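Some notes on the structure that comes next.
All protein chains but one are shown in place.
Up next, chain A:
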């Protein structure tokens, strides 16, 4: 029976080519979109699954309250490690202090490569379950040891055995290779960990003044990873460690620090905190795209239902015959479901093809490395379930509807669908266009918000500005020499140094006093060290006072504030006033405010500017900023700069970034969402239009006789075109009325999360509405006009 049903289904598809094409291709597009989104979601959830013990890995974080606002930070102070080891050793199988992810130049002889990795305590290989290819997991015990990833070892040593060999780190420290581990794959928090060096080595070189200060609570600069003991309850551990910092830090009360264990399973998707509460994170996008995928699939299924029922007058006769020669209703339902099963199956096969064709472009667009899971039984299981489910859902309505026909009615030829039969179809079309229009509006709002943030004044001239990292110790005391050489070369018009990227904050500080400081005010000021000429080189705007100047020897203890800082600190007439440390050290002197500058975006293009303090800095450890001569070509300038750089630092690779490109990175996440949702919206519209196209062609065919009669009676092509298009235009109009308030509600909610945001303008709705109408008109008109210009003699004869 099934074989027979499938055979009939196949023939019926073959016979109605346009209908089948619309159905199958529309559905295939829908499935492909759902499949890609599904793979993307699976990949998101797969993050960190590489680690077998991921359920037990965690990091220690802290909530701190500053001026009534709770901030949740990943980094913790040094002393915490010892407290945890002493008091709570039973709760953890591994406790590993770590640096943040760091860049290091590794070199052997004169070959230098730029790598990223971490400085971690000895248990790190166990915690991360490193698969050692050479050496053992104990490789971090000696202070000058280094573990390399397989690919890094290969790049440096080729086929030689690296164990016991020496590698220079940043051309300063000779490290002995004690092990090689298998590369950690992508899609996890430790992917691309190219080296591991001992935490103690980092402390000795980078934090030497903290040597032997195990009880120092002052610097929230370290990562602390743990592996929980088996069968330990997370909430119980949280209660135990919550007040460790508060109770032990002599100044612990100040920001009400509350410690907590943040499990690895939450790191990626649930990493956002708001006022001390976990409020989601990337999971929001997962939901968003999951919803879009579902919508697109529903759109495609609706096409199938609509076209099937639209064809029902044709199929009705067949139903009548079959019933009169002995078919039961149940057998007919089976037949129609087999048909929908076949359609879905074909569509699914095409969808796999489409997915394979587009997966690379998708990966580029989404910044992913999703591969097609040929060998994943789960994928195929879900696929089969999906095919059956989609076939059932999209086939159920036609199956139930068509099989209900009374044979006598359809055989007599008096069968006409009542007005009621049209209603579900109309509802489905309205649903389809509501979703499509909602997607158009949503995408436009996202795009507008991104453009609005991009157009936000950044506060300096970011084009033709190059930044060169100066983290190696070799840059020490080189600043003036380098500056002279660069400027004398003629390709650089101005040069300066800054301790962090110009649009990022690497350091916050507090503990200051100034005249008029409000009581109980806990300031948190972004801090950056800059050289002379920084403000000039970046073309920042001075509002009051002046920049740091070589003419004032006292400027080494001067300070420049941004506009926001002046307002934040409440200083009237700031220039000339002093800022002092609350607990001055032996060498500290009051800092005089010499200038106020216009705000530079320093946190995110979507957030308000943080109050920022520019102090005079030393010229090493951050970045050189080079303003290129606009009259020279960029490539020529870069070549000259590289030559000078290489002459001075032959052992360091020449790394640089254009500041404007670096700034553009800020928008990547949102732009990805925007471009992905644009693509999906386009596909949704395409699918809806395919359906509409099919529907119109059936309606036109159905009304051939009516059109013929009307034409004989004198109707013009325009009259007929209006007649056929009107109904659909009305439906799209209703969809528009539904979509506008719906999207306004949801998008207002979405845009709320940006502090710096645009309004949802009326234009967005106008564009979406006008666009939807136009697309409908074009789609519908094609068939309508074709029917309207046909010779009535033919259509009347054919009845």
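As a working rule, a contact is a pair of C-beta atoms (placed from the backbone, for glycine too) under 8 Å apart; a residue touches a chain by one contact, two chains touch by 3 or more; residues count from 1.
Just so we're on the same page, contacts and distances are computed from a predicted model.
K.L.:
For the chain not present in this complex, what protein name does its UniProt entry give, out of "Xanthine dehydrogenase family protein subunit M", "(2Fe-2S)-binding protein", "Carbohydrate ABC transporter membrane protein 1, CUT1 family" or "ABC-type lipoprotein export system, ATPase component"?
P.N.:
The chain we cannot see is, by its UniProt record, "ABC-type lipoprotein export system, ATPase component".
K.L.:
Looking at A:266, A:318, A:513 or A:598, which makes contact with the chain not pictured?
P.N.:
Residue touching the chain left out of view: A:318.
K.L.:
Among A:328, A:477 or A:763, which one is in touch with the chain left out?
P.N.:
Going through A:328, A:477 or A:763 one by one, A:328 is the residue touching the chain not shown.
K.L.:
For chain A, which residues touch the unseen chain?
P.N.:
1, 4, 7-8, 11-12, 15, 317-318, 320-322, 324-328, 331, 407-408, 411-412
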